[in-house]
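Input: a single structure, listed below in structure tokens.
Left out: one protein chain. Kept in place: all the others.
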Amino acid sequence: MVLSELTWPEVSALDAASTVVLIPTGAVEQHGPHLPLGTDTYLATAAAQEIAAACPDIALVTPCLWMGASLHHMPFAGTVSASFEGYAEALRRAVTSLADHGFIKFMAVNGHGGNCDSNRIVFRQLRHERPTLQIAAANYFDFIEPGLLDSTMEGALKSIRHACEAETSLMMHKHPSLVKVEKLRNDGLAAYPDIPGFVSNFDEITEQGSYGFATLASPHKGEAFWASIIQNGAQAVRDFSAGFAYLGIDQ
Amino acid sequence: MVLSELTWPEVSALDAASTVVLIPTGAVEQHGPHLPLGTDTYLATAAAQEIAAACPDIALVTPCLWMGASLHHMPFAGTVSASFEGYAEALRRAVTSLADHGFIKFMAVNGHGGNCDSNRIVFRQLRHERPTLQIAAANYFDFIEPGLLDSTMEGALKSIRHACEAETSLMMHKHPSLVKVEKLRNDGLAAYPDIPGFVSNFDEITEQGSYGFATLASPHKGEAFWASIIQNGAQAVRDFSAGFAYLGIDQ
Amino acid sequence: MVLSELTWPEVSALDAASTVVLIPTGAVEQHGPHLPLGTDTYLATAAAQEIAAACPDIALVTPCLWMGASLHHMPFAGTVSASFEGYAEALRRAVTSLADHGFIKFMAVNGHGGNCDSNRIVFRQLRHERPTLQIAAANYFDFIEPGLLDSTMEGALKSIRHACEAETSLMMHKHPSLVKVEKLRNDGLAAYPDIPGFVSNFDEITEQGSYGFATLASPHKGEAFWASIIQNGAQAVRDFSAGFAYLGIDQ
Amino acid sequence: MVLSELTWPEVSALDAASTVVLIPTGAVEQHGPHLPLGTDTYLATAAAQEIAAACPDIALVTPCLWMGASLHHMPFAGTVSASFEGYAEALRRAVTSLADHGFIKFMAVNGHGGNCDSNRIVFRQLRHERPTLQIAAANYFDFIEPGLLDSTMEGALKSIRHACEAETSLMMHKHPSLVKVEKLRNDGLAAYPDIPGFVSNFDEITEQGSYGFATLASPHKGEAFWASIIQNGAQAVRDFSAGFAYLGIDQ
Amino acid sequence: MVLSELTWPEVSALDAASTVVLIPTGAVEQHGPHLPLGTDTYLATAAAQEIAAACPDIALVTPCLWMGASLHHMPFAGTVSASFEGYAEALRRAVTSLADHGFIKFMAVNGHGGNCDSNRIVFRQLRHERPTLQIAAANYFDFIEPGLLDSTMEGALKSIRHACEAETSLMMHKHPSLVKVEKLRNDGLAAYPDIPGFVSNFDEITEQGSYGFATLASPHKGEAFWASIIQNGAQAVRDFSAGFAYLGIDQ
Partner (left out) sequence: MVLSELTWPEVSALDAASTVVLIPTGAVEQHGPHLPLGTDTYLATAAAQEIAAACPDIALVTPCLWMGASLHHMPFAGTVSASFEGYAEALRRAVTSLADHGFIKFMAVNGHGGNCDSNRIVFRQLRHERPTLQIAAANYFDFIEPGLLDSTMEGALKSIRHACEAETSLMMHKHPSLVKVEKLRNDGLAAYPDIPGFVSNFDEITEQGSYGFATLASPHKGEAFWASIIQNGAQAVRDFSAGFAYLGIDQ
């Protein structure tokens, strides 16, 4: 169910206690010369909507919070970055507005690495203030089957980076017309010697904005990743809706 | 041109000085039993994108700021409201991020009455801080030809209200599948005696959330309004891009 | 009743439920070469106090919030502008402090166009947070009888602008010693072609700070406007104090 | 010179470098059963304006920041309290707005003890941000000749407290019609044993809101205090305008 | 009792209603060429901990809020200054976090003059919001026996200033290895003529950062001051824990 398509009586008629509200969070930021600025927003939105479609009656998708935390990409044209405060306030209001209407289960479906910290901070604050809410800070790429990235990616980096082999593959599968295949390039720089936790802007650690081995991307890889995302994402939503128990780790 | 579809080198290649950045601003809020929660977002986004399409090479559309100032609609389920601070910060960052990339001409294409105050306040602050920017706080419904609302609307209210004859007509034209025609109803209450400037929540001034004579809406009326919006909006963008002069009112 | 003149036991003895708290909101900002910086503050304060005097026992006037939203006048010397945040916080506290003492009916008596947006935003937030409060965002010039401006003003602009024919007339009536009649001039510029919603600073749309046909002002016109303001303002306060009902617009 | 009475060209013609801007800061808060809520505002405003009148051409008085830090008086009806943030922002803008017009010398003429901390904090921030500004956080009662309070006051407390012998005397001198002499009473409680720095609300340390020996107040005492305030305040303004030098304390 | 050394079950077992929570507040700011940057933090922390040790079972010391309000010392290297907002939020959270665990009696043990205003403002806000809390804004130097400073100090200044005779003596007693006795010097400038309340940065009123007659400092003086601080501080904590009554000042 897509929130913006419903009328208020339809929302009012939902079983708020078992509904999982999915909040896609993305960005409009540079993704190298081959992917569009909206890449994270396109993928997070599509993932959330397809996961919801696979879970009839129990998932409600809000519009995407498309203005993400992208200060580290601002050296590249077209990037629009929220401040932390603005992003946090928007995410907070998305949750509290719907919590005021009775919903209690919320899951971010994030598509932008730069939002991870912010999502966790906001959700921890919300859980402190409203402990009866249940909130998960998921990323769509977390839903990819363990091992699948490792077995499928051919480049030296086996995880999702930025406009990389994996993300480019996903866009080739979902939005092929927005991928400039003639611009695909491998990119990425690393500090030597490495300083643990060093915080870099993207004009310092890339030549043209992407990080990873985009030349190895393919629609076929993207299709495999996507199927895993939707299948495991939908399972997580069903589990979340049905409820869970805490068991001792020592057992 | 749609910002989220472009790569950063494409944005970098634009003539920033003559480009008009269009920022749709909407809402996800109750629109009575017959229109979807996303009505303002759908219409503002479509207006901005069609206006831009009618002005090749000189207009750049950002994604819609869909979380508007909707506190007065919160009594109805599904409404998501930004705080003023969060909305203002998002709008501010949409402008300043792109101004940091060299753009100087910005126009809101607003679709939600509740955003009008906020848009003006934010833009006045921005013009004070960055006087070289040129910024317009337009509403899509301002582009409707003077007189057309009056001559076309049959109900007693001759201006755009909320889920009213005009707005419902526009949705019937642009998104007929999202209009519940079987739910159309006239609605709206007024305080008697009238207190000038009285601030009401929508559960106080409506029975089911809409304000106006929605039963009189028709796709044909919507089509007429829409044509006017796109034609006059595009003319405004062309004028804005080309530049203007200040002349004395006394002359 | 003037709040600052009363002792706390006197305030405590009022019938808080039927008392209308009037909050004048003004500005200290340039008003051209002929009117003093405090024009909006003088007129809003006088209007609120005379309206209250005409409504014995049911109206309580606070001091004027004289630091308004005047960023667009800052290019002219002497202007003092609040930030939105500071103005909003002051207005909010004026209401909540007195609401904490039991008052429920509040009416801004605004004298500065730049405050209109802010007043509405603050009052909408307050009505959301404290729905039992009743709050009106009135402007003193709204109380002028419909038609009177049109029939009395001789210049091409028939509404209140800035240091214009009407405002200058009001000051000639109420504070003649503060009007520099030898400096009266017509002023005002307009962009051509017009960009809907364009946000201008006052050094861009005036030559010396006023907007309108001040040379046509007269104390006699001011007296007529003032009488209408006090009469209709007092009626609004009496109505507000007595209460009102919501009736359907469709009836 | 009173800022609100001037036009912008008059302000523009001042010698900004030698002008001392006086900013009265007051409160609207309970002052016991005998003094009006506006006491601090009346006295601070009158002091600033009379001091300025005694220093022709070198002092410019803004309107009074009448909403002070009065949270500790909120238990008594009619008190209006700013938040620290709102008060600080207003004071900050009063200074920075006029600093943007070229003024560099600012002096608060404070009339409310609860504002002292806030005034110092705001002014220290401003001096850090704009070190060329010269700013003094004066209280009108600081201008009373050393020794005069001690020699004149008859009660056990020899300093200005709240609606006390001294403050009531000042109001008897300046605003006799606003003093309820039939309500004069001595009031004030103290914790025993004393806890250094204990922060009290005024309903805890008074019976009816005043602190001190108001029954000993007289217009004659008030007149003596007032003469000292204006004389020494005017001298401070003349010194401030003329400039000063730093000399070693060890010499 | 030192909070950071306890486990949560130990804190949980305390009698929260009679425990006095001591919050040392200090600074890391320049203290002339002879005292270390951490002087205020060292003394406030030691005072709070020794006072608590003298009051077994009834006092709980938090770590020191070491980043104080030191903007006026920023011209000297090494100074770290909080903003007011950051300092206030930290102090507020120290109190509210422990109040959420049931504690009701709080006392700042401040060691930095620049924090006095902030401590009072924050505590007044807290007492307004949570009137059942009991909060004292004490400074460790307030505990020095009345008369002892006057009888012991040999320089012309008989009160605690900055890196002065008294503060240097205290450091000679408590942290002799951190005092550079070869760098002791008298320092301090004063404006002439004096402007009441003038706000100065420390590079304006000192030559090398200290204010007072440090050459007259001695460990013996410091020992006398310190004994008084701990004795009177401990008495204040015992009084605070035991409770107090309000008595009329007029009796």
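Letters A, B, C, D and E name the chains as they come in the text, with residue numbers starting at 1 for each one.
Keep this in mind: a contact is a pair of C-beta atoms (placed from the backbone, for glycine too) under 8 Å apart; a residue touches a chain by one contact, two chains touch by 3 or more.
Just so it is clear, the structure is predicted and the values come from calculations on it, not from any experiment.
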Quick one: say which of A:54, A:71 or A:148 touches the chain that got left out. A:71
Counting contacts across the full complex, list the positions on chain E that touch the omitted chain. 3-12, 28, 30-38, 41-42, 62-63, 65-67, 74, 76-83, 85-86, 89-90, 92-94, 97-98, 100-102, 178, 180, 183, 209
Interface with the unshown chain - residue positions in chain A: 69, 71-72, 74, 83-84, 88, 107-108, 114, 116-121, 123-125, 127-128, 131, 134-139, 142-143, 156-157, 186-201, 204-205, 207, 211, 213, 236, 239-240, 244-250
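Assume only the chains that are shown with their structure count from here on.
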Which integer distance in Å separates the CA centroid of chain C from that of chain E? 48
Between chain D and chain A, distance of the C-alpha-averaged centres to the nearest whole Å: 56
Of all residues in chain A, the ones touching two or more other chains: none
